[in-house]
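A protein chain is absent from this complex, but the other protein chains hold their places.
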Amino acid sequence: MSASEEENGPGDDVKDPVLDDQAPRAASCAGGACGCGGAGAREDAAPALWRNLDELQQSAAFQQAVENEFPRQAVPLGLGVDRRRFMQLMGASLALGGAAACTKQPPEEIVPYVKQPEEIVPGNPLFFATAAPMGGGYALGVLATSHMGRPTKIEGNPEHPASLGSTDVFAQASVLGLYDPDRSKTIVNAGRIRTWEAFVDALTMELATQEGSGGAGLRILSGAVTSPSLAAQMTAILARFPLARWYQWESASDRSAVLGSRAAFGRDVSVRYDLAKAQVVVALDCDLLGKGPGAVRYSRDFARGRRVWESAPEGTAPGTMNRLYAVECTPSPTSTLADHRLALKPAEVGAFAAALAAALGVPGAAAPAGWNHPEAARLLPVLAKDLLAHRGSSVVAAGDESAPELHVLAHAINAHLGNHGTTVLLGEPIAARPTDPLADLEALVAELQAGKVEALLMLDVNPVYDAPPELKVADALLSPAARLRVHWGLYDDETARYCHWHVNAAHYLETWGDARAYDGTVTLQQPLIDPLYGGRSAHEVLAVLENRPGTGAREVVQGLWQPRLGGEPQWRKAVHDGFVGGSAAPAAGAGVNGGAVAAAARTITEALAQQQGYTLAFRPDPSAWDGRYANNAWLQELPRPFSKVVWDNPVLVSPRTARELKIDDGTSDGLQGRRAAVLRIEVDGASIEAPAWVLPAQADGVLTLTLGYGRTRTGKVGKGVGVDVNKLRTRAGFWSRAGAAARATGDRYELASTQGHFLVTDPAGVERPMVRRATLAEYQRQPELMHEAVEAPAHDMTLYPDWPYEGHKWGMAINLSACTGCNACVVACVAENNISVVGKDQVFRGREMHWLRIDQYYAGDYDAPSAVLNQPVPCMHCENAPCEVVCPVEATTHSFEGLNEMTYNRCVGTRYCGNNCPYKVRRFNFYKFADWTTESLKLQRNPNVSVRFRGVMEKCSYCVQRINAARINSEREDRKITDGEVRPACAQACPTEAIVFGDINDAEARVTAWKKQPLSYGMLEDLNTRPRTTYMGRLANPHPELEEKA
Amino acid sequence: MAQIFHPSTNTISRVSIFGLIFFIAFAGWVAMAIDRSPAVTRERQVIEQPVPFSHDHHVGEEGFDCRYCHTSVEKSAFAGIPPTATCMGCHSVLFADSPILEPVRASFRDGTPLHWRRVYDLPDFVYFNHSIHVAKGIGCTTCHGDIGRMPLTWKASSLKMEWCVGCHRDPAKYVRPREEVFNPNWDPALISAARRAELMKEYKIVSRTSCSVCHR
Amino acid sequence: MAGRDLEAQTAVAEPEVHQESLLEKGGYHRPGIIERAPVLAPGHTAGSVTDKISSVVLSGTPRWFYPAFGLAFTLTMVLFASLAKLFWEGTGIWGVNQPIGWGFAIINFVWWIGIGHAGTLISAILLLLRQEWRTSINRFAEAMTIFAVACAGIYPLIHTGRPWLAYWLMPYPNTMGLWPQFRSPLIWDVFAVSTYATVSLLFWFVGMIPDLATLRDRATKRVAKVLYGMAAMGWRNSAKHWHEHEVASLLLAGLATPLVLSVHSVVSFDFAVGIVPGWHATIFPPYFVAGAIYAGFAMVLTCTIPLRRAFGLYDFITERHLDNMGKVMLATGLIVAYGYGIEAFTAWYSANHYETFMMWNRFFGPYRFHYYALLLCNIVAPQALWWKSVRVSPVKLWIVCMFINFGMWLERFVIVVVSLSRDFVPSSWGTYHGTIWDWATFLGTIGLFLSLLFLFVRFMPMISIFEMRTLATEAQLKELPEDDGA
Partner (left out) sequence: MSSQDSGGRLYGLMAEFETPGALIAATEQARKAGYRKMDAYAPYPIEEVVHALGHHHSKLPLMVLGGGVAGCLAGLGLQVYVNAIAYPLNIGGKPPLSWPAFVPVTFEMTILFASLTAVLGMLALNGLPTPYHPVFNLPRFSAASRDRYFLCIEAVDARFHADGTRQFLESQAPTEVSEVEY
């Protein structure tokens, strides 16, 4: 049957009067086919939700692929999958799994302390406040869990302003970085292992000669620095070597922001937002909630404005809801919550900003001539009106990856709207020395080539890999004059290869330090464990340059802060709290100069002029960032937002662009397996080849490339994964570059993606109400509409009596209006529950092990979806669990508190439960996925969760180990468990508080209050599974004048 | 046609056919008996230790409280094995030069911990918590047997699941007043069933047989 | 008197019977005049049938046997190889995944179990219905049943993630204090299949005792005498023996009849009890049972037709048998067709859009060609059986049977895989492809099946001798060779 017939198929073949009139529409707009059908079939029905491109269009290729019953055989196993690396990841999977189930136990030993430390109670975990470093040198305040001296888990620090108890993916995954077996373990000099002393001698000798010349030949290249201690050391060093220079380089830097504020205010100013107060938020190419040092806090604040049923943030009446406009070239977690979303090319985003500024009457602003975009034209006036109506309670934010001009305009608009001081807070710079990293690196390269550099110290930077090729860093490093090149870092990476010395760095959990948070709050970092491989901290290295070798990191940090804080006790308190109270950056008054605005507008108009060809948009990768996390298996296996691809960084292209390029989305056999078309992207001679991922909501003509892949020198996890896109970056085209050419090479590349790509609307035109949604207006008009979507069977419609649950009755509620799909919950779950990494090959076969997945659906038109919906799906802990009834060995049962439990050691692995789970949340150990061999990884494991063996089923347990711990503590203290005392890893990590957990029998519990809301519904309620996990229907708040199903 | 079989085969064949059933039953019974026997459970078997520590002496004769060494038994899942320092607390003076205690002194001297061998070794997928059992009035001797009279330590119970569940199903049989938990000479007969029922209420003890109580 | 004449007649008849079939010589084969072929070619006496059938076993091994058995045995080794690989590496070597947790293992299990239904049905139900024509095929069919069940029995064990713990499905007082979960259809399977295997085995053996005695008495080699003698348990054809034996057979038949119906019903519960669209259907038990008989008869014929030729058993397995079995397949085939129809109807009539989609997905989804092939094999092809010419032609009939064998496998594929591949949450839909190891295991069990079958026909009476003796004598006494008195 041909594809075209296929399109009409639904209408024609399912003989259904309602449908036959839908059929032609199905034929006409393949994209909306079933969606329109759905809308037609049920008046109140929302537009179709769908997840696929080819499936949606029933393209011939797709059908072809699926019909072939053995594409695996047709195409060699795992084409494009490095089978070998997979095996490495699998560890000793080939060893007979039986061993794990062997009944005879090997004799075990107990090794007590010789002298037991005071604070340790054997078997009980300890928590330490510390600082997790983030991109740009910022810090996130975290609490690290330590089990008998082993850091096992990172949680947010509830006291810390940037965290408030939540975390992002990188903080969660950082604990694996500590135990990464591929970390650089030794000091290396010209390929030979050397001692620290040898290094110190070598360095001191060189410094002695430098001292003579006042350090004229000494250069230091570090990442962006906010750490006061580090800055102090630098100052000291520069005092000792007046002619020395300190440069900073960040591949994924806030360069545009720096340049922007310099242009706008004529000085360096730090900007942060108070989204709790903001009623209208405009994100211009800005991933406000997903990226950057403030993202976690911003998410928290913003989400409060979305929970209409809870007491709204101060200054707003209950029941009101903030509104988010997102104008961007590539979708971001932020824009999944947008009430209005506009996909434009980067230059057009600028134009939009300029036009907006003009519409708002910002002095000096002018709408770019000759730019007219229908959708923009429709949105602009409304947006302008909305902003003017919310003077002082709105935010216009420009992203780090946008042009400096955009920042200038944003500043101007905020100033004009009087947002400065209320929702937009200007402060003194947070970076120790704000710079344009490109200029810095360029200067360094120039000096290297000029032979001015004799000694170069590089602190955890990797310019050889991540600098734009035109800078020719590698060649420059080889300049004969530079006789001592030192690299200090966690990995022996590409840059280390060009250095005489490589010093292995200590992980942040291994040493002392400090850094500042998004608001400037000084966050202190304390070690939980001695350096596993004798790594050194940057402070120790710099101490040598300060000419006080042997000084430890603690002396440096404490030495700086104890006096400043006024004594030992204050210092202790600060360390205990994890941060220095009241150390946020002081406010800075600054006025925007109109000239800058006009200039910005001009630049934008020029940029707009040269938009021929495709525009490349570079973005830090949601998993690998700029490459520093490339070797983190948890992050690599994390389904990237939108594409849900793992272990790769495909080029994101919009459907229209895909059609232009004559490529399909490579849905080879309908699901995980994707045989993506390979694109050859060329610009000014430079070129790369990368698989394409067709992504709705992507701006037409824009190819999004993410950094951090194609590493040639890192651990075995990250080596050779994905494509290195830095090759296409230039000074001018640092974040976005126009004038690129792209064509399909005809090759195919297998991408592993964890989520199905299918219509939620079945051919009969009925939408499956996985995500129930409404606009605020609709909801206020008709609060019950979420329930009316599907009728759940009445409780008395059964022969059997309800099972009573006295005592606790655990339940979870997930707020779909707040979930940005940032994945923090997923990594948190992986870390807490010892979930195995299975590798690309197995994910490709549909065997990923994540207990918690985030389903993503698109709403509305295929080429320009009106909304992207995130739905976290853990186990539903159904009271009538279908999985339990079919288990032949009582391996999955219900607890007295109503948890659906999986008892691994009883499981024989029939997989019947997995088949019978309508939510498909059960995961099976097809091989021996858990790594039983790598010692360092064993240290990371949570001792309270069994490591699963081959051949058993596993699934979300609501973090039962935490529940049990809480119950035991409470019963020991003879009290009730308080609300919020038990929080599963996902709920604890979630930056938007989208996941709430608690005792449904407790009338006061937050979860109970949520579940009472009319918005609350259960997924697939109609199956009478009675899920304990319920969802808060998704609300959108479009502007009344643009009212539509968002 | 000549006879193929000897007359005796009649009896043999009949016995073998009808005896088969009983044989299978017997074999099953034997298998189960073995599985429950000390040969498998390692019950009541003294395990060689680096130092022949005698609970009989320390608890029975000297009357040490369990918590003197097992410090975390009320606070943690793990009862705690004393650091060498605890031993040396007394043995730097008492038996200071006894050759038996040399390993202890050595450990203290050069800071190398003692390597005790586990007597009560649960499988890795079983999570037992001392503190809650103690808090609910389940005494040491209930599981550790007559520890106070063991010159060398052995396992006093099978640690088979049926054994655990036995108590979890009906804790009333074993509960005792909290103040008696660490009494090595406690005898359940000391209090009446009625008293135990009261304790059950007082300590809010309920039978817990859900899987996740022990398996996670 | 009468006896003497008979003796004389046999004397003449015997040599002929030994080499060539009377039927094939066309002597009695006059289509159009004989409406129904006899269940036993005329001219046979108790003596002749006894000699003929026991000679198949007692006279030396035919030449074709070695290559045939060799091939089957090789395939069996393939089975062991793939099992070794499976136990060493894990279920991952198969194509199963999330959401499709069941693949070839369960498909083949159901397929084999289905095949294993004909034997007991023929010997039990047809015995109760006093269908004489069953006598020459029941023994063979029962043997086939047992071997098919043996093959089927392998799969539930090996498909588990930890096969070495499969004994946990058995109820016994263990040290964990745990028991099987009796609400699970898999436990029902354990009881149903093991009971079925046991009862079939007993039924088969009991029926064989007198024939073993016959072989014991005919055997010339000492070893054969002893082995058959032990197996015959000293059966002496005493009237008492015959009496109790008949009663026991009838009782077993009476018990086996509901059993055979229950077994495939229980197997169908594996799916019907599930929540998955395409599984959760009340029609399953009846239409699984019908399907089983359908598949069973197809397999019986698939094996009988070649063997009939190989051993020249035309006198015992006559056109009449082919004809009747063809009719049974036609009937059950129509029931199966009805089952498919009802599935589609219910999907539409229920107005449950998960069900509706399930049906749509079968017709237009990625696996639609599997479904089309299934319809072709199981519904279209068997319609040929309306024509007697097809039913009585060994070759044509055999071809139809192959269609059905394949079709019934596809049916299980569609039920297991296609239903699981797209159930409720579209984000978690998937696809499934058997890997090389899936296929190796499948072929392996086919090899095992054939090996056992070859050994059986070589060393056991594949046709019930004493029942044929009864037939032959009755026939003579009635002096009406054509009429089988059914």
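Observations
Note that the chains are named A, B and C in the order they appear, and that numbering of residues resets to 1 at the start of each chain.
Operating definition for what follows: a residue touches a chain if its C-beta (ideal position, glycine included) is under 8 Å from a C-beta of that chain, and two chains touch if they have at least 3 such contacts.
Small disclaimer: the values here were computed from a predicted structure and weren't measured.
Per the touch definition above, the residue from C:V199, C:L313, C:C377 or C:V392 contacting the chain not shown is C:V199. Of the candidate positions C:L86, C:A141, C:L178 or C:A337, contact with the hidden chain is made by C:L178. Within the whole complex, the absent chain has one touching residue among C:E89, C:E142, C:D217 or C:E343, and that is C:D217. The residue touching the chain not shown here, chosen from A:V169, A:A303 or A:V885, is A:V885. Against the chain not displayed here, chain B makes contact via residues 1-10, 13-14, 17-18, 165, 209. Where chain A meets the chain that is not shown, the touching residues are 800-803, 878-885, 887, 890, 893-896, 1026. Where chain C meets the omitted chain, the residues involved are 2-4, 7, 45-47, 50-51, 171, 177-183, 187-188, 191-192, 195, 198-199, 202-203, 205-206, 210, 213-214, 216-218, 229-230, 233-248, 251-252, 255-256, 258-259, 262, 266, 269, 466-467, 469-470, 473.
The definition used in the following text is that only the chains that are shown with their structure count from here on.
Looking at which of B-C and A-B shares more C-beta pairs in contact, the answer is the pair A-B.
Averaged Cα coordinates give chain B a centre that lies 55 Å from the centre of chain C. As a whole-number value, the distance joining the C-alpha centres of chain A and chain B reads 48 Å. Listed for chain C are residues 176, 178, each touching two or more other chains. Among the residues of chain A, those touching two or more other chains are numbered 906.
Against chain B, in their complex, chain A makes its touches with residues 105, 107-116, 121-124, 893-897, 899, 901, 903-906, 944-947, 957, 960-961, 964, 968, 971-972, 974.
Chain contact summary for the complex, chain C toward chain A: residues 87-92, 95-102, 159-162, 164-166, 168-169, 176, 178-181, 183-187, 190, 270, 273-276, 348, 353, 356-357, 360, 363-364, 366-370, 420-431, 433-436. Those residues of chain A whose C-beta lies close enough to touch chain C in the complex are 1, 6, 9-10, 13-15, 51, 63, 66-67, 69-73, 93-94, 96-98, 101, 669-673, 755-756, 758-760, 762-764, 766, 768, 770, 842, 845-848, 853, 855-857, 871, 873, 882, 885-890, 906-912, 914-916, 918-920, 922-928, 950-953, 1019-1020, 1023.
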